[in-house]
Structures are given as C-alpha cells and as structure tokens.
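For this view, one protein chain was removed and the others were kept in their places.
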Amino acid sequence: MRRSGGRLAAVAVVAALVWTLAPAIRAGEVVTLRFSNWHLVETVWGRSLREAIRIFESRNPGIRIVPEPISYGEKEARYQAECAARRMPDVVKLHNFSLAMFFELGCAADLTPFVQKEGADFLKSWYEFPIKSLTYKGRLMAMPGDYMSMVLIYNRELFRAAGLDPNRPPRTWEEFRDYARRLTRDTDGDGRVDQWGFSMPASKNPGLPLRILPMVWSFGADFLTPDGRRSAMNTPEFREAFRFIVELATVDRVTPPGVTTFGPQDVRIQMAHRRIAMKIGSGWTYPIVNAINPQLNAAEVLEAAPVPAGRRRITAAWLSGWIMSPHTAHPEAAWRFIKFLTSKETEKKFFEDNRVISSRKDVNLLPLVKMDKFSRVIVQELQHARLEPQLKEWPEIFDAFATALQEAITGAKPWERALLDAHTRVEGILARR
Amino acid sequence: MHGVSRAATGWIGPRRALRLREPAVGYLFVAPAVVLLIAVLVYPALTTLRLSVTLPGGQLGVQHYGQLLSDPLFWQVVRQTAAFVVASVSAHLLLGLGAALAVAGTVPARGLFRVVALLPWVVPDVVAGIVWKWILNPLYGVLNDLLMAGRLVDQPLEWLTHPSLAPLSLILANVWRGFPFVMVILLAGLQSIPQDLYEAASLDGAGSWARFRFVTLPGLRKVLVVALALDTIWEVRRFGLVQAMTGGGPGTLTEVLSTQVFKQYFQFYRFEYASAMAVAMTVLLLAVSLPYVRMIMQEE
Partner (left out) sequence: MRRRAGTVLATAALLLLSVYVLFPFGWMLVTALKTEQEALRIPSTWWPHQPTLDAFVVMWTRKNYALYFFNSTVISLSTAVLSSAVGALAAYGFSRFPLRAGTFLMGFILTTQMLPGVLLVGPYFRMLSALGLYDTRTGLVIAFLTICLPFATWMMKGFIDSVPRELDEAARVDGCGWLGIFLRVVLPLSLPGLVATTLFAFLLAWGDLLWVSTLTHSESMVTVTLAIARTVQEFYVNWPELMAGALIGGLPSIVLYLALQRWFVQGLTAGAVKG
C-alpha cells in the first residue's frame, strides 16, 4: 500500500513537471501552417505571396508556412473533400460566391473571437460592405482580402489608330458598340480581320459572371426577381441585354471567332498581343497583361474607364476572403498569419506587386493608390458595384445562362429560344428550394 | 519450340481440354484481387448509394431519381454519351485492328510503325484534349491555317464551336488518343496465335481472307472481347479530354455523363443528385457490359 502510494506520488511529480515544462517545450517548437492559394501558381502574384510568406516567417520564427499551390478551377472541389475529412489547409483564400457555400458547409472557422480580442476598433479600417458580406449568421467567417469593381480596360493606341479619341472612352452601350465596330479591322491588309473591338471569356468558367453582370445590370435587368424566388430572365430588359451581348458576336462581329471557348487568360493574351481593343477587367488586369507581353508597354497604353452605362450606372464587385480551417490545430498561429496577410503593410505590398485594390480604407487612401490611373477608376467605381448573388444555387443558375449564351452565339438555337429555355431551367432550379 | 508446336497442333484437334479441378486453389489465386477491391470500393459505393437516396431533411427517398429521369437534359446527355462511346469504340476497333494486323505483317520498317502508332497513348488524356484544342484553336489553330493555305476551305472552320462540328472534333481527338490501346492489346493477342495454325491453313489452300477469318479472328476472340469491354467502360468514364477540350459546350452539346456528374457534384454542390446520376450511370453501364461478362466466361 505504501509502496504504491509512493509510486503514485512519483507519477504525480513527473506529471506536474511535464505539465509545467510543456508550454516551454511547445514554445521552442515550430508550428507548421498549411497555406493554400491559387495565386501561388501565377507568375506575378506567386512571387509576391512567397515574398510575403518570407517576411512573416522572419518575424514569427515559431511559425513555418507551407505553401500549397492549387489551380483556380480545382480549389473548391479539393477544399471541400479536405474539409469533409477534417484535413483542410489551415489558411485558404476564396472569392465571394463560394465563400457563402463554405460557410454553410461549416468549412470556415468563426473569426469573431479573434477579432474581438484585437480590440473594438480593429475592424474600423475596413469598408463596411465587405465586412458585412463575410458575416454569416452574425459571425465574421472570413477576413476580407482584395475588393475591386469591374471596369472597362482599353488600348489607347488602338483607339488612336482607329481614329477614336483615346481620352474619351465609350459611355453608353450604343457608343460602345459603335467603337467596337470601328476597332474591328484587318491591320496587315491580308484580307483577314486580325484585330477585334471587344472580347469576353464566354466559355463556362468561374470568371464569366464578373464580366457579364455589369452588362446585364446596367441594362436595368437582373437574373432573379427582387425577392429571389423567381427567374427574371424573361423581362424585356433582360432580353434586350442578352440580345445585345449575343449580337456583339453574331451580328456586329466585333468579338474574335470562338469566343465561347475563351477563358479569362485567353482574353488577356489577346489584349497583350493587341488582338483586341477593349475588355472588362479590374486591378489584376494590368500586371498580368504586362507579364504576358512587356513590349506592349501596358502601363502607358492601357487605360481604365467605368463600364458603359445603360439605364443604370452599375458594375460588379470582386471580393475575396481569407478563411481559417475549422479543424486547424493552431488557431492562434493561423490567426496571426491571417492578420499579417490583411494588415495595411501587406495589403500595400499586394497593391504594389499585383495592383489589387484592398478592402481596407486606409490602404486605398495612400497616395500610391490614389495616383494610379487604373486604381483611381476602380476605387471610384466601387460605389456603383454589387456582388454576385450570395445564393447556393447561383453557380447552377449562371450555368443555365452561360448555356443559353453559347447556344445563341454558336447558332445552336435562336437567341429568343435559348433564353427562354434558360429561364425555364432557372425556374425549375428555384422551385426546388 | 518443338514442344509448343506439338501441343499447339494438338490444341486444334477435337480433344477437349481438361480443366484443373480444385476450386479452393482457384479462389486462393483470385482472393488478393477480390479482397483488395472489396476493401477499397464497398465503402465508396455504399456512400454513393446512400447519398443518392438522402433527401434535404435527412429522410430517405427516391425523389432524386424521379428528378433525374424527368430531366430532359439527363436524357440528352445519355444520348450524347452513347453516340460518343459508340463512335469512339468502333473507330478504336477499326484503326486498332487494322494497325495491329499491318504491323504484325511484312511491311517495311514495322518496328518503327509499331512505336509511332503507340505514341498518342503516352499523352495523358487531359493533355491530349488541351493539345487538340490548341490545334483547332479559332485564332491560332494550325489546322485551319493549313486548310486555308491549301485552298481546301475559304473560311476558318469552327471546330469547337459549331454545334454539329464540335462533337466530331471531340471524337477526332478521342480516336487519336484511344486507338493505340486496342492496337497494343490486339498485337499482343496476335503474338499468342501459334504460327503453325497459319502454316496449316496455308497448306490447306486458304487465302489471306480465309486465314484472317478462320485463324486470326477466332484466335483473337477472347482478347477482342476484353478490349471492347474495357474500351467501352473507359470511354463512358472519359472525363479529362472532354472537360479540357470543350467543357461540354457549346451549350450542352458535348456534355457527357462524367462531365455532368462532375458539374453537379463539384460546381453545383448537388451531392445527392450527382450520386443518383452516378448510380444511374453504373446501372446503364452494367446493362451494356453484361454480354461481355458472359462472353469472357464462356468455355471454348
């Protein structure tokens, strides 16, 4: 009895020692965070992010960041599978419409407690709108990253060559169509058109909604009725917008052939090689186009202008958010990294390197941002910008639209028929809710 | 060498081959494969089946199947998949058999041809899709440039966007990438046909057609069935090439079952509906392949 009591005491002493020593041991240990981001595979963004990671690591010797590159298209599929197996990377970046889906699936940690610990004024540096958009059922589920409006990007030299005033971009859609016609030309005289007025990524890709929504909205149309229960794709405004977009390709022929196969990068390549004069883009456009073809002298030649207005002056907003895995083993370290990624200093770096506009007011007030000819327009247009619908069914609804757009452009169906079929399909999708 | 000749001559004789007896030993040979497959596939199969009958509230029901069967898009995709598979598999068979016979024969440089005809197979199907998309590119595509330079067409062809041309372009690429598999498997099959059979047939005065009809084809029968069965299943599952080349477009005209399941699952987050579609796809495939199973298990 005494013996076992002694043994018990010994165990207790050892346990107490371990208990007190453990934090010390843990402090000496290096915490590893998995960080997944689609920008890691890009030329410009990839370099910038890796530099940021090095800065963070040098200031936080206890934390090591393991970058995991992923492609833009495959990220949702993988994070979802990883989340279901409780193996999601500790920190990931998503854009607004899949963010809502991940909140709903429980694949994002609640950041509210971390934010509260930072003090009452912590969130004051951000615009209200992105913060509100990333709040789900009263909890902040992601920290806002870049936040931009879609604008018209055009090539001033091609404008001049076509006899258009490079300082007077088109302001209405009628004007836009007229410009586009004059910018569609055979430049080398071989009888084949080799420069087009406008291009858009009309394949089924996640970048299409951002380029289509400004057009549809500015015609005064919308995909859904205000209560979100029915399709509004049969309204006269919507039909007018749809017909306008389709006929740019079929009647006016101001877009390059094969527009329904293009992804966003195809369009950027066309712009970089002077194949097209106008496109809809945002902050990221200039550095990527510049990297594709430095000889274009994009800084001088490209210009940004508000998207032409129709019945309304409106455009689409891009918003990304940083998510922490709900299953992370190191929430404190992950928060520290997210805080670093969204700090004024890092956001300023991201602007300098990638020209993406921050969702922080204090960054956008920097002279650096205010003086930049692209950023000026993008920040100014934010007041007219709306987000894509935050709806679980949105990807499917937009897919129905993209199907109709492709059918009408390629002549598989007359445009009225294609649009009607899409409308019926969307009604079916909404009826399921 | 002599041993084989004698035995092989005996093989074509009327004597029926003896079958080894002990089934228990047979099961021992089969066990590793079967156990491994059960271990890794039963759980996913049950998960899929369960998901396909899970309703939003958590109860069980077959509503997803009802939705599926009443969706015209589903039936359109089934038809397109069938057309894609039938066209691909028959072209694979035709080219594969032709190429195998040709390079097994007396053509000059057949060693070289044997390597050349294999080449497309070493290109992963996604990459093949991207490469063909590049060749058929509406702006920079070399095929249109060639055709126009040769004055064969005067307008660039809309390979990937014309509603009736796009499915054909897809098949063009898929045949390119897929026929070497059939060729290789048939070429291997041809090697196993004893040379004596041909000699015996020649002595009997059989012409080349008769030799093909009565020696080659029967000798290839089993291997041919296997090649067809595997190719059929493989083409129904074909995903990367279609996704990379057309993404199912224009509209939904080149959408196949595998791309639809992918979209429903990973892009529309309709896990239950996608599972129902996958189960339906499995049932369809099962129906198609039952005759193959019967043929492969048939006694000579």
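Letters A and B mark the chains in the order given here, with residues in each chain numbered from 1 onward.
To be clear about the criterion, a residue touches a chain if its C-beta (ideal position, glycine included) is under 8 Å from a C-beta of that chain, and two chains touch if they have at least 3 such contacts.
The shown structure was predicted, so the numbers you read here are calculated from the model rather than taken from an experiment.
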item	value
Touched by the hidden chain, restricted to displayed chains	A, B
Touching residue (missing chain; options A:288, A:324 or A:422)	A:288
Absent-chain interface as seen on chain A, which is shown	34, 36, 38-39, 41-43, 45, 66-74, 77-78, 81-82, 84-87, 89, 192, 194, 205-207, 263-266, 269, 273, 275, 284, 288, 292-293, 295
Sites on chain B contacted by the missing partner chain, in the whole complex	1, 3-4, 7-8, 10-11, 17-23, 25-30, 32-34, 36-37, 40-41, 43-45, 47-48, 95, 98-99, 101-103, 105-108, 113-127, 130-132, 134-135, 139-142, 145, 148-149, 176, 181, 184-185, 187-189, 191-195, 208, 219, 222-223, 225-227, 229-230, 233, 236-237, 239-240, 257-258, 261-262, 265-266, 274-275, 278, 281-282, 285-286, 289-290, 292-294, 296-297, 300
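The criterion applied here is as follows: only the chains that are shown with their structure count from here on.
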item	value
Inter-chain centre distance, chain A versus chain B - centres from mean C-alpha coordinates, in Å	39
Parts of chain A lying in touch with chain B, wherever the complex brings them together	76-77, 80, 101, 203-205, 256-258, 260-261, 270, 275, 392-393, 395-396, 399, 403-404, 406-407, 409-413, 418
Interfacial residue positions of chain B with respect to chain A in the complex	133, 137-139, 156, 158, 160-163, 246-253, 263, 266-270
